[in-house]
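Excerpt of the complex: some chains, original placement.
Naming follows writing order (A and B), and every chain is counted from residue 1.
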């Protein structure tokens, strides 16, 4: 077990960072979020905030879509560490691509089934979303969902706040321990709703007797736990961008004829924030090296808070400019706040530690 | 003048003017009767009476036409006291009456992109040209600029002296050629403020308020009045932002957890002691002993609003937002919108009207008497300052 980055991971990071710097700078992301979300059906992703062009490039040129898929199924057969590094970089860029939802969570749900769809996902030819609320957690996997299967194997009901559903070619629906795939437009609707996180909007998914293919068995809590563990790396990336951008700003911005970064109160706050980020890095790597329920709960409990704190400090220390739409810091604040809720709040993860770490509650 | 006499005056005024008639006519008459702001001098909407008697007037006239305190806020709260303190008789006569009646709306042209916390470093230039001043520069965070007839403006008239000494205060004609107002979109999606570009704007010298070079001192009067206004409003126990959270909390028992409960109880306590401090502060003011506690109220409310609105979003597990539409809004509408809006808008509470960092400096130096930091800009001409 190591908490360091491997050379392979660092190379992957450099490749992803380079591509994102080129294709996904903050101004480009801001431009995308100007468009209004609208009501639409499955497979109509023209107006989405998600940048599917970028996603195709990430999948085709760097192969990020297949990282978690074994080579024999058409993937790269890489480990969690590689996926985590990609998420750090995507977090740093608040890149609107469905990596976490399709290449991590949907892929992980499919893996035990060996379904051929895995190959398509791995190559980026198709994108899938798990039809689970992004506000669900390993401890409450059914939150926000109300689904039933009729005798003819058709699916009805709804799931709220599904991340990346509006760009999914396939919806993967876990129900009573079984995973179903919904590929048809008929009987399924996906309605994007105005989302707090502009760069990873959520949608309402409704089925009305949709044809559902039984894919295999699915432990959805485990899938959400894996997602939560890796989300800690994305949160680390968000926090790092906020800290670094703020450091650059306070070195540059002068008030009272001094860089504001020379004022001791600012310096001490940034030192404390740095220390939080240092520990977020250790926590994220801990959840990669040992993806146990305990490590995941620790990483989420810590990193979700650090990402929010970093974004809030970034906004405050940018002063008025931080309150403007034209500065990208709000994209990070919204991402951070949304991921505080996603896949379990810090409080949910701390509550889980009561038994995982042997800190029992009042009797 | 005492309370009984004021009551008599109001009664006499009401006997002569019908509050159900024309609104504007009524307000003009009220101004002329000295019942606008009783502590202002006679002839300028007042009676030279003690300020605390104003509440008697407000009480007696509460069923009559009221001012629009939203759109008139800057005029009433900031421009008027400054004009009163520094304006010429002619300026007071020209500006105060339509300001008070709302016939003319005011805005504030102080902050600039490069001059926020360090307002005195502002760079908008005003150059004298005969009987006129020619103004060039960019202002920001101007609310109501698109409605405003007039603005209070601080500009640099002498770049060759240290920053506090080269400023002059003007009334800016918002209808003058060269004034361009652009909405400034915020992280909430809406545009509550504006940027104002001033390009060769010509202002006659009789729009100058106070002496040339005395603008910093004049601006202090404006800013003091601003900070008293923010965060000084009374709230009832469990009201304000904590009330919004409590409503949701009581409505959704299924979303509660011990973690959230303990945090909410702590925030409730903080909100309550902050409310008590505000009540105590108002008692001190009423007793004629204003304490230094006022400096801290805005700081406390900013923190509370931010903590509570962040808690609210987390508690509801809402990943959605009510409306991102880009629109102009006149007011902060905390309670008519969703928790996401409150969370984002509250982030501005620790920036607008003096950042929390600046307020801590002020408390430390002016209230606690702690020594100031070494100043590197004290005796340096503005034009030579590093930026």
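Operating definition for what follows: a contact is a pair of C-beta atoms (placed from the backbone, for glycine too) under 8 Å apart; a residue touches a chain by one contact, two chains touch by 3 or more.
All values reported here derive from a predicted model rather than from experimental measurement.
Per chain type, the number of copies found in the complete complex of this structure file is summed up as A x2, B x2.
We adopt the following convention: only the chains that are shown with their structure count from here on.
Distance from the chain A centre to the chain B centre is 41 Å, each centre being the mean of its Cα atoms.
Taken together, the chain A residues at the contact with chain B in this complex read 36, 134-135, 143, 161, 163, 193-198, 202, 254-258, 260, 263, 265-266, 308, 312, 315-316, 319-326, 330, 333-334, 337-338, 340-342, 345-348, 350-351, 361. Across the complex, chain B meets chain A through its residues 111, 113, 115-118, 121, 140-141, 184-187, 189, 257-260, 306, 310, 313-314, 317-325, 340, 343-344, 347-348, 350-352, 355-357, 360, 373, 375-377, 380, 385-387.
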